[in-house]
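The other protein chains are all here in position, but one chain of the complex has been omitted.
So that you can tell them apart, the chains are marked A and B in the order they are listed, and the count of residues begins at 1 in each.
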Amino acid sequence: MPERSSVPKPNRTVSRYALRLVALVYLLFLLVLPVALICWQTFKDGLGPFFDALTTHDALHAFQVTFIVALWAVALNTVFGIGAAILLVRHQFPGKRILNAVIDLPLAVSPVVVGLALILVYGKFSSFGGWLEDNGIQIIFSTPGMVLATVFVSLPLVVRAVVPVLEELGDEQEQAAQTLGAGRWQTFRRITIPGIRSALAYGIVLCLARALGEYGAVAVVSGRLVGQTQTLTLYVEERFQNFEQPAAFAAATALALIAIISLLVIKLLQRKAD
Amino acid sequence: MGHSTRTIAAMAALGISMSLAACGSGSSGSDSGSGGKKVQLALVAYSTPQAAFQQLIKAFQKTPAGKNITFTQSYGASGDQSRSVASGLKADIVDFSLEPDVTRLVKAGLVASDWNSNPQHGFITDSVVTITTRKGNPKNLKTWTDLIKPGIQVITPNPSTSGGARWNILAGYGAQSNKGADQPAGVAYLKSLLKNVPVQDDSGRKALQTFVGGKGDAVITYENEALFAKQKGQPVDYTIPDSTILIENPIAVTKNSAHPAEAKAFLDYLYSPAGQAIWVKNGYRPTVQGVEGADKFPKPAGLFTIKDLGGWDKVTTEFFDPQKGIVTGIEKSLGVSTGK
Partner (left out) sequence: MTSDILETDSAGSGTPPGPARPVARRRSPSAPTALGLGSAVIFLSLIVLIPLAAVIWKSAGEGPGFFWKSVTTPDAWAALKLTIVVSIIVALINLVMGTLIAWVLVRDSFPGKAVLDTLIDLPFALPTIVAGLVLLELYGTDSPLGVNLAYTRVGVAAALLFVTLPFVVRTVQPVLLELDREMEQAAASLGAGNATIFRRIILPNLLPAMVSGTALAFTRSIAEFGSTVLISGNLPFKTQVAAVQIFGQIENDNTASAAAVSTVLLVVAFVVLVTLDLVQRWRSRRA
């Protein structure tokens, strides 16, 4: 921890307060007030209406859809994330830089473009998507499409969390285990995974938070099917557009609470990793 | 030892919960009855009747005919929804804002050509075009000519996607052109009106949203939308101009429906007195006689229909043809997207 200089000169104090003031005011209007307002709006009539709004049939269904999609996305991205991290850190191959860059690609793509991209490949009117639909597999306007969209947007998160730790660990332990006769899978299970446990947990929580909160991409691939492919984020928008403000705010607050809890868990995991 | 067992246990738990959730999601939609084979119908509708359908579906499921029927529902701009169904969106029942959106499906072979052979000519609900303003009507906007005053901002959706937009435009046109007799006057009116429109949303509902969100001095919208907004406590008032068009919303069962009998049963319920009463409660004018509550709807003195303007075929070609339509031309000159 860097030491703080403990003798503030007078002009330093003034500039310090000025900076602090500017930062706090900016954050107040941009961050603190919005969150406070939505909590107030939701709870001003008490907890009863809040729970009532969240336990309607459509709201519960939205919760269900959201969690199913998020869990699938997290599972897929975790498997991919660990595999890709190992590929990037422990192996060498031509095109490694490209792989690296492609993994980072989703961060730069607008969610709406993600949705469009998936429709163009898996939609009913594309050759591949059409063939799938003829064989009974519907991707767009159905859960698989939403899972794909969510996987896309949260793709880099697990990889990027695990890679630095995998690098730091070095592979001596793994090499040692292999010379002692352990198989690849054994080494992976007994040495690699435990080594990256905290970073993996951190990446998974990041991925989960992102997956639960996705809106733009699923808005495009879910069609306009109320109560069928409606995640919680889509539910917020739809309730708002039907002038059902209390329901929209309740769901929005639920999502905000999930976000804040994820933040706290991430903070905890970060501290454990250090 | 402990680690891998724990990992395997965690993955197993995850897998089990995911499959349970997947099974659970099978019973989606609305409440279901006991026993019997479940039938799922796909309803594709325009943007405004969602609240009405939610009540209608619940009521229908309480009847013996609707006991084991669940629904998937899709709402959006009438033109967009019609095109989606024509392109393959699954639908058993379609309810659109205006007749051409069903005619498109007849031409595509998805709806039988005798869909409108019943006494109501295929129309499930009626409405009228109204001028909706802020509560108290501070700018005193009551007539069509009020809307073209300089500095007044009017919200109406984009006629290339929204059915409601077409009704709105034809209402204004018909009123100012003596029911189509004086076309130049009507077209001149449309030019001035569309100039006062700062934004043209996709659908009727989105236009109402924009207005309620604070944009514009008035929104041209269906009577049932104005009533819906008022029911939801939104601060709006509405005026039915003396001369306005009768909105007629068509409904049909699709030819390729997997459950034609059940779909027809639902349609019959919607036409029944009980069903029409629910429509009335939601602000729609009934198409069947003798429904309770129907007398609350005033009849404007200068009410005209699309037939007075020459019928949809003539009007669609003349006004809304994507290349040569009169309205398309005005829109293009204003820089508005005219898409399909």
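Throughout what follows, contacts are C-beta pairs under 8 Å (C-beta built on N, C-alpha and C of every residue); 3 or more make two chains touch, one makes a residue touch a chain.
Being a predicted model, the structure only gives us computed values, none of them experimental.
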Touching partners, among the displayed chains, of the absent chain: A, B
From A:177, A:248 or A:269, residue that would touch the chain that is not displayed: A:248
Given A:54, A:74, A:146 or A:163, the one touching the chain that is not displayed: A:163
Omitted-chain contact residue, chosen from A:60, A:113, A:137 or A:176: A:113
Options A:132, A:158 or A:220, residue touching the unrepresented chain: A:220
Contact footprint on chain A, counting only the chain that is left out: 2-5, 11-12, 15-16, 19-20, 22-24, 26-27, 30-35, 37-38, 41, 76, 80, 83-84, 86-122, 126, 148, 151-152, 155-156, 160, 163-164, 167, 170-171, 175, 209-210, 212-216, 219-220, 233, 236-237, 240, 248-249, 252, 255-256, 259-260, 262-264, 266-267
Contact footprint on chain B, counting only the chain that is left out: 76-77, 80, 83-84, 87, 160-161, 198-202, 206, 210, 213-215, 335-337, 339-340
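By our rule, only the chains that are shown with their structure count from here on.
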Chain A and chain B, separation of their C-alpha mean positions in angstrom: 36
Chain A to chain B touching residues, read off their complex: 57, 61, 64-65, 67-68, 71-72, 75, 124-125, 141, 143, 189-190, 193-194, 223-228, 241-244
Footprint of chain A on chain B - complex, ascending: 3-4, 7, 14, 17-18, 21-22, 24-25, 28-31, 50-51, 72-76, 81, 87-89, 205-206, 209, 212, 228-229, 232-234
